[in-house]
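Below you'll find the structure, written out as structure tokens, and then a few comments.
The complex is shown incomplete by one protein chain, all other protein chains being positioned as in the whole.
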């Protein structure tokens, strides 16, 4: 395991300290927690937004704390959802009395821990709503199972719900627009290499020298298919087709596109992917309103990427365009 | 070689197309060149700033084209400095009559190709000045040799000279402040793994499973020392000490800090590095005015990082704080 | 026979030791069909439990189990944290301020724990989760109350854990794998097996006395 760390057990706390030291103009850490909040939290007259999950997805989620996006982010151990008490600390730190929206990715652990925190908060009289992001079309959506996973599309939920909250909207309105994003965003990822959880000390799975995994989850959960190495164009085609199939866009729909790197895929390759993605969308007469290329929701040092498409309407466009000022996302 | 590419010979052109497709609000590509310019270039009444170098350092340099930073960026083949005709195209595309500053990293190839372009431009009556960035303290500075390399500190030259140009300063003034940054910025890097130039198809060098290279250059040029794997704290201490030794700061100096990832080092680890860096600076009574953590000057998918420190004065602070709006850097 | 605070503590300490020993095994199971942290999660949580209960004198079993539950809830995270945490909290409430319990009390407490797990996780038998060990073992205990054969508990628990191998996961992270989850033991079923085996082991001793 080749990592720039000190002690596998301390990576989350040291990361949070280094993060707050780097961005004191944006964020502070709630004492004795693994909670990052806006430096001016709780913001009066504003619904608070709390997201979070296991660490290892940086800049998610702390990187999106700031004006126009999140009020608080809770960091669990690497790839392990945070505990209810930590989420509860975040809720308390960001609630200005207008209520708090929890943005949860659809993993059993995340859902249960955030739900328990919501119960704790409600029992103390804090209004809490929650939305569950499940954008990953690599997994079948079914009511009999856990359903689809939440991946990079979550960042667009942060952005748009954050803009809505910043406008002074009510908890119900913020929840509603967050759900609208969730209904209109789809993603799918793939991986070329595995990643290593520091305290595990070895890769979470293995992929042959000439293989890639299509549909890979952001914790290294296996995907749909193990294939030989394909070209960037072929990969883009597989991922985007599956996303579009599920999204069912009409011609001349407007969309936002996110090409997200999983940790060790160079920007160069993400732009090569975007080259094909943008060509395909143009070919289908879909208008690309905005494109995001970079690392937003990573899997430690996994090589690979995901593609997300969000169908826009006028309301979503206005909120997407609104100011955001966070360590990892500025508009 | 596991890469999301189509054809090793086409990576630069496909990357540029994907880049322009992603950021049409910021940049355009000069037709039939590998030159990226501001969408509104040439900006009237403003000195033009051109930087560039081999590709593989993304987001450098195209990512920094936009308001408050560069007017143009020239992309060479991977790790190979661009040719004079391409640099000349960039100069022509950004010159508004007020002259053009070339920001060159101190590599023989870059210096010669940019110099030849400057000669071409001057012969056509365009005023050109050039500055040479040589912030890498891993290499000894000597007039008998090539001297120090230019690495991540270059991004701070872009930022500050860009802000100066945006204010309407003359070519001489922009050149002067760029040189001031160069005189006050020092960097040093290290690597855990090598990287693979796509058309070479194999790693540029090898590092044992239990080794790291201190002082690594951004093209995989060897550094000062091959050591066993050290902790993040030890690495931060080695890099920062060497940087500070060379920079000779007085107590209560103000500095900007950049912790730069080389391509596959997760943000988590960069923040763990920054944790130690900020502790050390605070311990020495040095005021951290601003910290940048992320990927600014990469080496394809190399694992590792560099640390840069820029000594600030009031002028540099004002320029550092000025607005910048580019695909990879916003303020 | 009655089970006292000493025995419950002994059980929890033995369970902790087992989980520390089997950390890598559980993580390997989770790497196959999950995200490879179940061993780390359980080991982290029970290490904290062990420290906590070692340094505290308890007057009631309820208080001991409540501390255990709260520690797991706040230190584990993931799916297993809320599930095991809830289980211990429900058991604590069921037992209340008794300082020793009958096997009937214990069996009822475990039933309450299972109800808690099911309410929290909304999974059912044969979804390939820890429930596939819990439910049959608790059914056996319920039906045999004062005449529980602890060796049978161990056998049953092991068998049910092994049986998760053939199931297709419908809940938890392994569900993303669909049919590809078949052929692997569920990691939560494996940790639950240690839970019951260590319990049986301690209670076998008590009964003999």
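Observations on the model:
The first chain written gets the first letter, and so on, giving A, B and C; residue counts start at 1 in each chain.
The working rule: a residue touches a chain if its C-beta (ideal position, glycine included) is under 8 Å from a C-beta of that chain, and two chains touch if they have at least 3 such contacts.
All values reported here derive from a predicted model rather than from experimental measurement.
Considering the entire complex, the omitted chain makes contact with B. Only one of the listed residues, B:17, B:51 or B:113, touches the absent chain: B:113.
Of the options B:48, B:68 or B:84, the residue whose C-beta touches the omitted chain is B:84.
Residue-wise, the contact with the chain that is not shown comes from B:76, picked out of B:48, B:76 or B:99. Of B:23, B:98 or B:149, it is B:149 that touches the chain left out of the display.
Where subunit B meets the chain that is not shown, the touching residues are 54, 76-86, 107-109, 112-113, 116, 138-140, 144-146, 149, 197, 199-200, 204-205, 217, 219-222.
Simple rule for what comes next: only the chains that are shown with their structure count from here on.
Chain contact topology: the protein chains form an open path, each linked only to its neighbours in the line. One simple way to say how far apart two chains are is to compare their mean CA positions; for subunit A and subunit C this gives 32 Å.
Counting partners per residue, subunit B has no residue that reaches two or more other chains.
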